[in-house]
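Some chains have been omitted; the remaining ones sit where they do in the full complex.
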Amino acid sequence: MKAKQKYGAGIWHFATYVDRYATDGYGPSRGLLEMIDLAGQVDDLSVVDINYPFVDKSLGLDDVEKALQRNNLSVIGITPEIYTRQFSKGAFTNPDPGIRKLANEMVNDAANVVRRFNANYVKLWPGQDGWDYPFQVDHKALWKLSVDGIAELADQNKDLNFVIEYKPREPRAHMSYDSVARTLLAIEKMGLPNVGILLDFGHSLYGGESPADAAQLAIDYGRLFGMDVNDNFRSWDDDLIAGSVHPIELFEFFYTLRKNNWEGVWQLDQFPFREDPVATANSAIGFLKTIERALDKLDFEALQDAQNRQDAVTALNIAREALFSSYK
Amino acid sequence: MKAKQKYGAGIWHFATYVDRYATDGYGPSRGLLEMIDLAGQVDDLSVVDINYPFVDKSLGLDDVEKALQRNNLSVIGITPEIYTRQFSKGAFTNPDPGIRKLANEMVNDAANVVRRFNANYVKLWPGQDGWDYPFQVDHKALWKLSVDGIAELADQNKDLNFVIEYKPREPRAHMSYDSVARTLLAIEKMGLPNVGILLDFGHSLYGGESPADAAQLAIDYGRLFGMDVNDNFRSWDDDLIAGSVHPIELFEFFYTLRKNNWEGVWQLDQFPFREDPVATANSAIGFLKTIERALDKLDFEALQDAQNRQDAVTALNIAREALFSSYK
């Protein structure tokens, strides 16, 4: 019997946010413990991914652990904050070798937190590593630093997994790790067993990929180490509620995971700027459960048969039938 | 003889910024006087547009005026901050009538600052007025509030001009005033002489318009009250240096203004997140002066003749010839 599906979320799902216009933030700032307690209110959430350093610098690991325990949450990953002011021109690719060293140290610290919480991986999202303008960077040098910086970390921490979360852009106008294929090229170059991909459904979508195809490719290279979902309008990383815009491609994404017997946590990476975070998470997980039921009901064989002929109409009808009859 | 072209900038060009990732900001925050002194260092800048309330709440109008005078700057417009936390679900379209009233009051206060500085207009950029999700809003009601809120202000301040700066999106996933045509529809509905458009070149570009065409349309309705320039990659409001990506369409934009004898300030709306703001402004204005010279040299008649035949190759050759031979 299939094990019960586990759900997770980035802890930032329960934060408040700022942007370049609402510089006073979309709500009063929240401490990490408060976020964890909010996460605990979600109907079916088992794991969280936590930013490091913690938003409240003085907070001890024991305090965090206690908060997690009282909410029945465990830690799936730690996300070092390699995209704040000091890293604004890049973490691994910063022109200043001193800053690159700082990035390495911060990730190594995060690795220790991963060990402490017995988490699955260090998550690397080098959002400031890239460029903004034509002619701004030496593309060869930049890409080499992108690859080498992560290889060095994986080599320094052979007991841990590292996952790279690629994204086309933001906050840089172009991010180095911009796509599944580019990230796989880097990982192949590194040649290390402990570096994989965390595939964000929305990043894939707005990067012009089919997320199902991207997942399949990462799986075929043995590198799909994690994933999270959300939604957007295909031109920006809106981090909306999963399934609110693209339910069918979301279903195809999970169909691909199931087909390949990929059994990891289904995570949320949503930014409820103006919404209640608990209600937002519940709405998303409610829909993911619809998808779970639809996968149990889906006629995989008939679908495969239609795909073997590239029969789009039949394939779509089969998928729609399963998805739309599984809501409750 | 044509008067010397005046250049301007939003004072935020000289600020530092935050975004949802670099929550500690891309640099130490700056006070308004400091920004004004930076603006004063730009080689050829005559006017600024200033946000209101001032970033330093305690700052008096006299202090600001003094700083402007010592930098030989005057004020072209005042931009009320109707997009901060309290307005996160909209200013004119906020579901809460109390917040709508606050927006009205803040803009009326800004109007008084316009009078005090003898500026040209109150600039309205209702960036939080819009929606994020399918089904989130009543589109009819939302649009009515969008139109009525600005009409009310224009009616309350008949001695002043109001300019609307449209933009496709950000921070909302969709902004009510999203395009030149939609904004003109609203202005026609208001039927008031003192409401016009401030056309941002980058907003037009990434909204899928041709900025030259948008400018022409606004002029044909007698509503092009202001403009600013910058650049981007056509999918987001990157606010890069003007001409750094799309120099030819920028030239066509200014060609359209010249052709229509539109004589206003050429303003910058750039966000140098990681760059020196003075160098960024100088680079842009340097290129705008190339465009000025190119306009003086351009063979308007031959170009018109090519356009009359839709002869794209000849038109492009004529434009390129003028633009690329005017740099110095």
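Labels A and B are assigned to the chains in the order they are written; within every chain, residues are numbered from 1.
To be clear about the criterion, contacts are C-beta pairs under 8 Å (C-beta built on N, C-alpha and C of every residue); 3 or more make two chains touch, one makes a residue touch a chain.
All of these numbers come straight from a predicted model, not from anything done at the bench.
Taking the whole complex of the structure file rather than the 2 chains in place, the copy count of the single sequence reaches 4.
As a convention for this text, only the chains that are shown with their structure count from here on.
Here the C-alpha atoms of subunit A line up with those of subunit B after a rotation of 180°, rounded in steps of 5.
Our note on geometry: subunit A versus subunit B, Cα centroid distance of 36 Å, whole angstroms.
Subunit B meets subunit A in the complex at residues 17-27, 83-85, 88-89, 127-128, 132-134, 169-171, 173, 233, 235-236, 238, 240-241, 244-245, 271, 273-274.
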